[in-house]
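Missing here is one protein chain; the remaining ones are kept as they sit in the complex.
And now, subunit A:
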Amino acid sequence: MSLFGNLVGGPQARVNIKLTGIDQRMKKEMSSGRGTTHLLPLYQAHEGVGGIVEVILAPGKKLEHLGIKIELVGAIEMLQDRGSVHEFTNLVKELDTAGVLFSDKQYTFDFATVDKPYDSYTGLNVRLRYFLKVTVTRQYAPNLVAEQELVVQSTTQVPESHSSIKMEVGIEDCLHIEFEYDKQKYHLKDVILGKIYFLLVRIKIKHMELAIIRRESAGTGANVMNESETLCKFEVMDGAPVKGECIPLRLFLSSIALTPTYRSVNNRFSVRYYLNLVLVDEEDRRYFKQQEVIFYNKELG
């Protein structure tokens, strides 16, 4: 009866992970890579992750197990190449040794000093994620598993140097401009302020725009995949300027879905950002100049 019931009549037990202070914790929306997003609790790199694992039995049932453990996993997944998962962190804590549970039971856990060296990230080809995984191992029946994904973010110190980006570019006898972005490093809620000076204009410019490009390279060795993605196009100027004109630029980053710049995360992937200044002439020819900028997290969120 019970065996039958075990097989057919719903789960014998449920396992829940309840994180400490979950209600107060900051949440962050993360895309799971298939177009859906989840609101996930946000942890900083050095923060401990603790909480309670609840094993809730179905009424009148008992649970025989070979042991209960909880893992904190940090993994880099190649999305195009399913199964290629590299766990750079995997910490296991035994919650219970093999036995039988006759009633609901709670286990506290605490990964106090776990190193979470990288930020969570969901890109086009690669995903870096952290999750807690509770496994109730059973002899015959499939294991009971519960997962709780976390978002990890680290904040960076405000960089000391605030040097701007200033550059003169041009095509000889055709177009000379000098552009200036006020910083090289922007935090994610920052504003890009800049100016574009027109030193020489011999082409009929229709408009000028600033694009933010994300370049993601994932994989190792021969399997590196590079992917570029334009996150926003921001028209900066309408019409043709004359020589000597100076066009102001102001772009609020907060409304754009950016991540910090990541360089060689676990030697598996990098995410870089570029500001691309594009001038379009009346014949729709595009003149552009890309310039890398660094984005960083100043505060969580």
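Assorted remarks:
In the analysis below, contacts are C-beta pairs under 8 Å (C-beta built on N, C-alpha and C of every residue); 3 or more make two chains touch, one makes a residue touch a chain; residues count from 1.
Heads up, the rule we're going with is that contacts and distances are computed from a predicted model.
Comparing "Vacuolar protein sorting-associated protein 35", "Acyl-coenzyme A oxidase", "COMM domain-containing protein 6" or "Ribosomal protein eL8/eL30/eS12/Gadd45 domain-containing protein" against the UniProt entry of the hidden chain yields the protein name "Vacuolar protein sorting-associated protein 35".
Touching the missing chain, out of A:K233, A:R263 or A:R286, is residue A:K233. The residue from A:G67, A:G170, A:G219 or A:P241 that touches the chain not shown here is A:P241.
What subunit A contributes to its contact with the hidden chain is residues 204, 207, 232-242, 245-248, 250, 252, 254-255.
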